[in-house]
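Once you've had a glance at the structure underneath, I'll fire off some questions.
Omission of a single protein chain aside, the complex is shown with its protein chains in their original locations.
Coming up: chain A.
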Amino acid sequence: MTHVLVIGAGPAGLSAAVAAGDAGARVTLLDSGDGLGGQYWRHLPPQRPAQREARLHHGWAAFDRLRGSLVGVEVVTEAQVWAIETVDGIAVHVLIGPADAGGRAARTFAPDALVLATGAHDRTLPFPGWNLPGVFSAGAAQALAKGERVAVGRRAVVAGAGPFLLPVAQSLTAAGAHVVGVYEAARPAALARGWLPRPWRLLGAARKGGELAGYAAHHLGRRVPYRLGRAVIEARGDGRVEAVVTARLNADWSPIPGTERTVAADAVCVSHGFTPRLELPIAAGCRIGPDRFVAVDADQRTSVESVYAAGEITGIGGVDAALVEGRIAGARAAGAPAAAADLKRRTATTDFARRIDAAHGIRRGWTSWLRDDTVVCRCEEVAYGPLRDAAAATDQASLRSLKLTSRAGLGICQARMCGRTVEELTGADPARAEDTTDRRPLAAPIRLGDLAAPATTCGKDTHV
C-alpha cells in the first residue's frame, strides 16, 4: 500500500490527506501546531470549547467535513519537520513535542510520496516605529483573535495591502477592539485592474467572491472606514504605540507629501502580502520558480520525484485554490488520477491569484517612507541607513557577504521576516540562488543537543 506523508494541516494539507486516503493510500498528516486547520481555520484549543465557534470562520463546515474525513489517517500534531532527504527515496526527520522544547521525540518517516502544504506567513514592510510594542503583523491579530479570543488592542488600525485586511478587521471587531480604520495601499485604479477585467472568470472562484462581498457588507454595517491608496507610514509612541501616521500614496506606493494624518491607536496590524514558507520544499530539493513559489505542474508535482506541493507555497491563491490543489496533489501522490472537475477549477483559482497580485502587489515606491534609522532587520536591529551604506560599499558582492557585513538577516528568525525586504533594499538579484534569503541551513530551529543526538534528552542550549 502506498504511504503518503502530508506536511501541513491547513486547507491544502487537509484536503490532500483526505484525497490520498480516498484513493486507497495509507496516510500520515503532520502539523507543527497542536491543532488542525492551519492559520486559515485557526481556532480555540480543545480545552476551550465553544458552541458557536463557527461564527468566527468562513467555510467552517468545510473544515468540519475534512476533519471528519480523516478516518484512518495517522495525524501527528506538534510535529516539527527539521530536515528532508530525497536521495534514494524520501526521509522526513521530525521532532515531536511542545514548541521549542528540548528532548522532543525524534521520528523519521520514509513515505512513498510526499505532499508539502506548509502555507505562508504575512509579509510586513518596515516603517518607522514598526518595532514598537503594539505593532503586530495582521496575521498575529487574526491568530490571537480566533485562537485565543484576545484583541491585541482597544483602538486598532489595520493596514497594508490585500483582501486579508478585511477578515482581520472583522476578527478584531469580534474580539472587542474598536477598528479605527482599514488602510489599503492599493489605489482604486490598481484594484480595478486586478478585479474588473473578465469578471466571469471570478465565477470559478465564486465562494471567494462571496466571502469578500460579505466582508465589504460587514464594514459598511459596522462603519469601519476602508480607505484606498493610504498607508501607515509611521508608528509613534513613548515605548509603545500611541498613534500612527497615515499618508496617501502614489500609484507606486510613495507617500504624497502633505497628506499625512495622525490617528490615535494602541495597536497597528499590518500585512502587505504573504511570503510562502519554502524551507521544506527547498530542503526537499524542489525547484523554486522565478516567481519565488514552488514550481508545480498541472498535477501539483514538483521537480522532485514523488514530491507534490499544494496551497500557498505554490502561489497565493486563497482557500479555494488550496483545497483544489490539495485534492489533486493527494490523489496523484496516492497514484490515482485527479478529478477532471478539480483540474478545471484549478485554472480558475490560478486566475484569482494573478488578480490579487495585480491589484495589491507591493510597488517599489514604498521605500520612500523609510528613514535612515528605521529598523529593517528586527532581530539584529539593523537600520535602513547602515544597510544601504553597506550595500553601496560591497558593490557587486553577493547578498551573503552583505549579510555578513551588515548582520541583516542573520538573527534568530533567519531572515524569515526581513529577507525579501533586505533583498529589495540592497538590489539583490533573486534569480541568483545565492542572492535569495530563502535558503537556510536547517528547515526549522532546533536545539543543538537535539541535532547532535536526536533521540536523547538535552535542554539548555540555543537554537541553531
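One rule holds for everything that comes next: a residue touches a chain if its C-beta (ideal position, glycine included) is under 8 Å from a C-beta of that chain, and two chains touch if they have at least 3 such contacts; residues count from 1.
Operating definition for what follows: contacts and distances are computed from a predicted model.
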(message) As a check of understanding, state which of "M1 family peptidase", "Methylmalonyl Co-A mutase-associated GTPase MeaB", "2Fe-2S iron-sulfur cluster protein" or "Phosphoenolpyruvate-dependent sugar phosphotransferase system EIIA 2" is the UniProt name of the chain not shown.
(response) "2Fe-2S iron-sulfur cluster protein"
(request) Could you tell which one of A:P111, A:G134 or A:G229 touches the chain left off the display? (result) A:G134
(message) Looking at the full complex, which residue from A:L44, A:I96, A:A243 or A:V263 touches the chain that isn't shown here?
(response) A:L44
(request) Pick out which of A:A338, A:C379, A:L399 or A:V422 touches the chain that's been left out of the picture. (result) A:C379
(request) Spell out the interface residues on chain A facing the chain that's missing from view. (result) 32-34, 39, 44-53, 55-56, 98-102, 121-122, 131, 133-137, 139-144, 147-154, 174-176, 239-240, 266-267, 378-379, 381, 411-413, 416-417, 445, 459-460, 462-463
